[in-house]
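All protein chains but one are shown at their positions in the complex.
Chain nomenclature is as follows: A, B and C, assigned in order of appearance, with residue numbering initiated at 1 for each chain independently.
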Amino acid sequence: MIKTNVTVWNEFRHEKNDPLVRSVYPEGIHAAIAAGIAADDLEIRLASLDEPDHGLPDAVIASTDVLIWWGHAVHHEVRDDIVAKLHRRVLEGMGLIVLHSGHFSKIFRAVTGTSCSLKWREAGEKERLWNVAPTHPITQGIGDYFELPHEEMYGERFDIPEDGKPIFLGWFEGGNVFRSGITFERGYGKVFYFQPGHESHPTYRDPNVLRVIGNAVRWAKPVFFRELGGVRYPALEELRSAAH
Amino acid sequence: MIKTNVTVWNEFRHEKNDPLVRSVYPEGIHAAIAAGIAADDLEIRLASLDEPDHGLPDAVIASTDVLIWWGHAVHHEVRDDIVAKLHRRVLEGMGLIVLHSGHFSKIFRAVTGTSCSLKWREAGEKERLWNVAPTHPITQGIGDYFELPHEEMYGERFDIPEDGKPIFLGWFEGGNVFRSGITFERGYGKVFYFQPGHESHPTYRDPNVLRVIGNAVRWAKPVFFRELGGVRYPALEELRSAAH
Amino acid sequence: MIKTNVTVWNEFRHEKNDPLVRSVYPEGIHAAIAAGIAADDLEIRLASLDEPDHGLPDAVIASTDVLIWWGHAVHHEVRDDIVAKLHRRVLEGMGLIVLHSGHFSKIFRAVTGTSCSLKWREAGEKERLWNVAPTHPITQGIGDYFELPHEEMYGERFDIPEDGKPIFLGWFEGGNVFRSGITFERGYGKVFYFQPGHESHPTYRDPNVLRVIGNAVRWAKPVFFRELGGVRYPALEELRSAAH
Partner (left out) sequence: MIKTNVTVWNEFRHEKNDPLVRSVYPEGIHAAIAAGIAADDLEIRLASLDEPDHGLPDAVIASTDVLIWWGHAVHHEVRDDIVAKLHRRVLEGMGLIVLHSGHFSKIFRAVTGTSCSLKWREAGEKERLWNVAPTHPITQGIGDYFELPHEEMYGERFDIPEDGKPIFLGWFEGGNVFRSGITFERGYGKVFYFQPGHESHPTYRDPNVLRVIGNAVRWAKPVFFRELGGVRYPALEELRSAAH
């Protein structure tokens, strides 16, 4: 079996600095996700901000099929040159799954071209995610909806491009709605943004959340990798009108 | 009458360095476009690469409703900080019209999030642009199609996002096709990419091309300017499930 | 001033048969809407199911710029030949605004090509409609959201095509979400579906609802009317490869 190479990237600061978060994810959010989606067809590696090259040296980027991204407080510390490499790799075919507060990450704003701004509220309220794409690979095994007892509210207007295909629409107890699961295609790569995952709730231990992320990994797996660039191209038909 | 403030930006190097281009556009491509779309409802300024701040100091950016962009050979010389300001201004509402070889400009790649790569051929062949959006404001006054006797070929696959709404589809004598007119929305701003305009042909003196650009200026005019950012938002309903 | 000809169509049965509905809309839902959007630039007519040709003889269809449609209990009584004429007229340019339970009308299912099925609950609960397209003509004058104290719940998954551009996303007190305002383009015509308007609540006296409908009328106004059909077309270039 050819395995899919998944790299789970985490800012990995809250778990070190905040006792509450550490109590929820002592192993780190990235490790929790990796454990939660572990399967025979996946080869999973971890990477985080404070490693050399953020744990994403060229060899790791080149051998990653799907990159999962969780960041929050220090998006600005992520090096621009690494973001540029990741962006190029997405366009060449690498899958990208951006989680929760990663909406404001450099890599997500780079692939969308928008501000990705939204409303938010840390109140640990109930969220219900409605499945609006029941035939999509990402929602297989999910029913009409699933609930999270405590989540950070993310609310519309979410500033993303119109080609964001809605997979989940979120209902929040406090009165807001959100496009909580959205797919994009960029270059030859597939992108999925998934809203759940505040650091102070055990969201990445929820079986529905893990199923969605696992499904998304298989969906985002590259069809191929191919470089993109301008190509000088010969005429395929005789040019009778031509003038330089 | 409240006029629409249009800034026409040009790399403005070919006209200085290449006698052929100078013979076609002695006044500069930007000045040719400005003259060609001049109208009572437009206040048009010119800007170019070699001016201080590329002719785009903060006061100009802040007072521009629609920016027209022509660049080609030295996209890399455009300062990143100015591109970032332009990008932010598009998201806040400024219209952006990107012409021809501007497909590879930093600002267009920033708003699309893609490589914007394509096939190309400088053979001065015939292009026919088919109007596929006859009710769109940009095509008013244009019939089923219009022709350009000599254009640079730009061919598919054009690497742009799926929300690019096709306005014109181009047919090239040498056997290629292209999405020659495409609109996007980003943030509160509107974006139009228009393929015609190789520097060695008098494309920006063609009445159909000028009409399309003029229409696009009116279409891309801001509805409003508004800053975009994350907003902490109060609960609108009582939170009974909440837990921090 | 050239006025826009608006025809407001109503099934107009509940108001006759149900005392509760009659107490809310003694004049009929169509008359309430007409009064609510009345303006100098609009010429508004009423039509209803039990009139000859449902109040939509050929002359009325031919002179209608924008048709507003409210139906609910007896969609099946609407004659297929009249639906076919309305459908053709939308494709030729006529605007169409479909309200509330009109989601299951023959004309809306004809233009979407889908079942338009959804979840529903008649409990008179609170709805909050979030404005997700603040630069769109339909939302001008509407803030981040508006509320309706009592509405019928319509919930996802709403079976509509993917080109339905979301204008409003609805939050319902009972835990559901809905694409409560959606636009489509079909042929040369524009279509707006707007969810609010259960017959037992005075929704069509709400100033925000009326503003949205009024905005939608101006947005859906035809750019032109033009017949659609296959066109035998001459070759524009010499055919050297041709063989019959």
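Simple rule for what comes next: a residue touches a chain if its C-beta (ideal position, glycine included) is under 8 Å from a C-beta of that chain, and two chains touch if they have at least 3 such contacts.
Note that the structure is predicted; figures quoted are calculated from it, not measured.
Q: For the chain that's not shown, point to the residue among C:N10, C:N176, C:Q195 or C:N215 touching it.
A: C:N176
Q: Return the single residue from B:T64, B:N131 or B:Q195 that touches the missing chain.
A: Answer from the full complex: B:N131 touches the omitted chain.
Q: Which listed residue (C:A35, C:L91 or C:V223) would be found touching the missing chain in the intact complex?
A: Result: among the candidates, C:L91 touches the missing chain.
Q: Pick from C:K85, C:K119, C:R205 or C:R218: which residue touches the chain that isn't shown?
A: C:K119
Q: In the whole complex, not just what's shown, which of B:W171, B:Y188, B:Y204 or B:W219 touches the removed chain?
A: Final answer for the missing-chain contact: B:W171.
Q: Extract the touching residues of chain A with respect to the undisplayed chain.
A: Within chain A, the residues touching the omitted chain are 93, 128, 134-135, 140, 173, 185, 188, 223-224, 226, 236-237.
Q: Tell me, which residues in chain C touch the chain that this view leaves out?
A: Chain C touches the chain not shown through residues 87-88, 91, 104, 110-115, 117-126, 149-150, 153, 155, 159, 161-163, 173-176, 184-187, 200, 228-237, 239-244.
Q: For the chain that got dropped from the picture, name the residues of chain B it touches.
A: These residues touch the chain not displayed: 128, 130-132, 134, 144, 155-158, 162, 165, 169-172, 175-177.
Heads up, the rule we're going with is that only the chains that are shown with their structure count from here on.
Q: Give, as an integer number of Å, the spacing between the C-alpha centres of chain C and chain A.
A: Going by mean C-alpha positions, chain A sits 37 Å from chain C.
Q: If you look at chain C, which of its residues touch at least two other chains?
A: Residues 128, 134 of chain C touch two or more partner chains.
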